[in-house]
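Contents: one structure, followed by commentary.
What you see is the complex with one protein chain gone and the rest in place.
Take a look at chain A:
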């Protein structure tokens, strides 16, 4: 077995153990920080995109498409003005239902504050989403690593709420963790999203969702039927009458324009509704109902196009249809582009600083190592050989630093993963390597080799006889 240049370089590094270790450590910390940023950023972007999967369109009030997507998908910002319940019916069993696989209505506008002290409301409020059980039964919220669609699941002991039980609710995983509420507990939504509104009636929690990594982890889901029965959630008699008249006129105009689906594509109001005590109560009349938005999963690839045309091109329509994927992609392009550039610049800076660290470390050691280099030259090492040994040292430090940094970074991620999942519902797979991370290692090694040329050239120029006699 020969003493390879790797072995000689390794021995040289060990000889200057503390300096080498500190250089590698500083590099590893830089790389680890970069890895954390890259991984968290990639996961955030992936999950942000994933949140809008599982359905093709969102139908909601007219206004900004971005506002509609942000309020419906990410529970951010003000919801748009609601649309009549009849718009939902058109998608479920009306003229638009022919191309619809499933339609899930959303009523937004209430919030939930887990703080028990009503005098001191917290800043951490969660949106209340009134919907139908179809959201969890028929919509997939993303795909796993193999591309297989994932459905919502409930934690042990929990279940979906029932259509005919008005006051049942389901909690997202983060809300459950933050509030401490569990199946069987009750809570009262607050009217409005500011948190300053009055408390509504109590809902009973019947299920807690497993973590999905989507914005729904930070939301509370209540039965739409119960929502309508809450104070200030029904239209006045006058408004309902006016709306009924308008709907009747429109229906007369649109009669036979399209063939409705054979079976309803969404849940309709139950004939009998039960309250908390299982006493029958009357559902709110459809004329008095509104929905904030409707998630629409189409039955064919052409469906989104057809609905888009029918809804958006009709000037009489009070609603709009938005493809969330397109809006999210456009949003990500606007935000992600610059962030990616910043990340790239940061990566380059870290690699540069690390490479300079290697240069300083090795170059500073050159004067005290001239003698050792001269000894190797006296033993027959050529100038190129000693140069290669110094370059190997630079490459070794960079490899140790870069790989150590990758490991360290992913250990940080592993340590932070449970906290991030509980706090933000963000799932981090600590073992997953981002392609950008993998670029750091060869980039660092190449640059270390490049900066190593300077001390290597100094070794190349070593005067053997003079260095052996003690001169420099």
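Note that a residue touches a chain if its C-beta (ideal position, glycine included) is under 8 Å from a C-beta of that chain, and two chains touch if they have at least 3 such contacts; residues count from 1.
In this section, contacts and distances are computed from a predicted model.
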Name per UniProt, for the chain absent here [options: "Aspartyl/glutamyl-tRNA(Asn/Gln) amidotransferase subunit C", "NADH-quinone oxidoreductase subunit H", "ABC transporter ATP-binding protein YtrE" or "Diguanylate cyclase"]: "ABC transporter ATP-binding protein YtrE"
Identified contact with the non-displayed chain, of A:153, A:364 or A:469: A:469
Contact residue for the chain not shown (choose from A:75, A:377 or A:410): A:377
In chain A, positions touching the absent partner: 1-3, 7-8, 11-12, 14-15, 371-372, 375-385, 464-465, 468-469
